[in-house]
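Below you'll find the structure, written out as structure tokens, and then a few comments.
Heads up, one of the protein chains got dropped from this complex, but the rest are sitting where they should.
Order of writing sets the labels: A and B. Residues in every chain begin at 1.
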Amino acid sequence: MDVKPVIELAGLEVRFGERTILNNLCGSLSGRAIGLLGPNGAGKSTLINTLMGFYPPHKGTARIFGYDIRTQIRQVRNRIGYMPENESFISGMNAVSFVRFMAELAGLPREAALERAHEALFYVGLGEARYRKLEEYSLGMKQLAKLAQAIAHGPKLLILDEPTNGLDPPARQRMIRLIRDVRERGNLHLILCSHLLRDVEECCEEVLILKQGRIVEYCNLEEERRSNRRFLEMEADGDKEAFAEGVRKLGCECALAGERRIKTVLSEGVEIRDLYRLAAERGVRIRRLNYKRDSLEDIFLKAMENGHGSL
Amino acid sequence: MAVYKRTYQGYEGRLTPGWSRFLIITRYAYERVFDSKFLLTFLVSCLVWPAICAAIIYFPHNSGAMALLHPSARNLIPINGNFFLRFMVWQGSLAFLLTAFVSPGLISSDLRNNALPLYFCRPFSRAEYVLGKMAVLVILLSAITWIPGLLLFGLEAVLEGSAWFWDNLWMTKGIFLGSWIWILVLSLLGLALSAWVRWKLAAAALLFAVFFVAAGFGQAINNILHTDYGKLINLVELIGTIWAGLFRTTPVSGLTEFDAWEALLGICAFCLYLLARKVKAYEVVRS
Partner (left out) sequence: MNGNGADKIVFEDVSKFYGEVLGVNRVQLSIPPGITTLVGPNGSGKTTLMNLMTGLVQPSRGRVSVLGISPNEPERMFRQAGYCTQFDSFPKGLTGYQFLYLFLRLHAKGRTEAEQLTWKALERVGMVEAAHRRIAAYSKGMRQRVKLAQAICHEPPVLVLDEPLNGLDPMARAETIALFRTLASEGSHVIISSHILHEVDRISDCVILLTNGYVVAEGQIQAVRGEMQHEHPMQVLVRCSNPGVLAARLFEHDHVAEIKMHKDRQGLLVATRDGERFYDLLNQLVLEGAVDVESVAPADDDVHSVYEYLIGSDGGAA
């Protein structure tokens, strides 16, 4: 597994005129897929733009794969691929020309660029449509073209900003599947910046949460999932209140969440079969029973309340 | 038999040299520039005058053709500084029109479609971007100014002999330098307008305005303030002064050559400043 850090933040501070947008960010990130979360205005876009060298830091610096963004930005840019959040394309070109052009700008020779462009477009699923002009594309196709240009030159770090923005459900699923595939087989690292916690949960093992320009949480989702074994969530038909009472009598914490969900923490000695027995006694039919799903949501909300954390 | 699974792979091959990458922009821009039949026709028509000039140079040396003409008609058009100055003026005007056609779409479409972050997240600097776009104009404009100019000079030198060549070598400096300063001014102005004005038509119109309206203003300033310095914002006067100096003909205006050079270089610097303001990957909007 990788031990060398992908991104090192050394007191990074970024200002726009008087306003401090990023404040003294420190730490070292080495995960394969890192999720970047935070409320609007927390500085996620600014962080990404600064790491790519679009905006100069006021104080401190950051290193990507060991290269300093202040002095060695060209080496940094040699290794990254970027999929912007907003619509980004070059008019008058079709997808093949576009991806090929972008690959050539990244340094690939002409023939290799053409080959890789077709490979990338095939990989993301743009078939015959790649010969049509980009202006005619639907939103989903434009997103796929953006992803293709980000990976065609074989970067070591892929930065994805809201990749599922505006996509309808099947296209979203396809995009998430692609991202996971790239992550697993591609031998590269990725940073996923998104407001949709589900997307981040499905793709990333580590999560960095920003708030008002500071890091408020950095956690490893794998470890969180492993430690959640005793937290259960159920959906049932019948008298849920009575059921919850019974669970509490067994010595477990239990709470009703929303209209349908029952959350509980199994204490020592209580097994799932005991819950089923209790259900039969109270005339309740258990429809769903599994380990708590929304851990990232809880982590996020807690981070927002607490305010301060560090790596 | 084997089943191949296509999946994502990194790239480990060779890379192109860093310094040559700005030409990639030029190459791709040309593929689209030449899509326009109108532009192709215009380009060809820009070479009509040089062809006529070549004929004018050639005829006096063709005894058969000369025999047809009346004796006093021979040597009617002397090939001297004035001749090349006229050539420059005509081709220079065509260069202006060419810039007005080609330059508006160069940067404005990238800005409109938010393509700049894609350029600059690669090992590609802002200077290379501007250089690449400029090269599009520079190559086209060179093809209709100093390249045919030097070829005409060469033709006359071959026909007249080495004495004429050495006597008139100073004219090559005029052709070359005069063309380049004009190319520089036009390209930078065209690019700066393309970066600041979204609409192609508006950018072209503004280019015309910069020349003709500024000329009008310059004249007005001259009349009101009783000075000649209004001519400093009249680009036509400025380049006219410089060319007159380079071709050793009498200047039309009261400006010195030095003033004119200063003014034009100042304009170029200002255009570079405008470009630096707009060509950025990341725009911060003030509240």
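By definition in this document, a residue touches a chain if its C-beta (ideal position, glycine included) is under 8 Å from a C-beta of that chain, and two chains touch if they have at least 3 such contacts.
Keep in mind it's a predicted model, so treat the numbers as computed, not measured.
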Option from A:G140, A:G186, A:G213 or A:G246 whose C-beta touches the chain left out: A:G140
Identified contact with the non-displayed chain, of A:R70, A:R110, A:R248 or A:R287: A:R287
Contact set of chain A toward the excluded chain (per top definition): 37-42, 85, 129, 137-141, 165-174, 195-198, 237, 258, 272-273, 276-277, 279-280, 285-291, 297, 300-301, 304
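The definition used in the following text is that only the chains that are shown with their structure count from here on.
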Chain A and chain B: spacing of chain centres that average the CA atoms, whole Å: 49
Residues of chain A that touch chain B when the two form their complex: 16-17, 49, 52-55, 74-75, 77-78, 80-82, 84, 86-93, 97, 101-102, 104-109, 112, 116, 119, 122-123, 149, 151, 153-154, 156, 159, 181-182, 185-188
Interfacial residue positions of chain B with respect to chain A in the complex: 6-16, 18, 21, 24-25, 28, 32, 109-110, 112-115, 117-124, 280-282, 284, 286
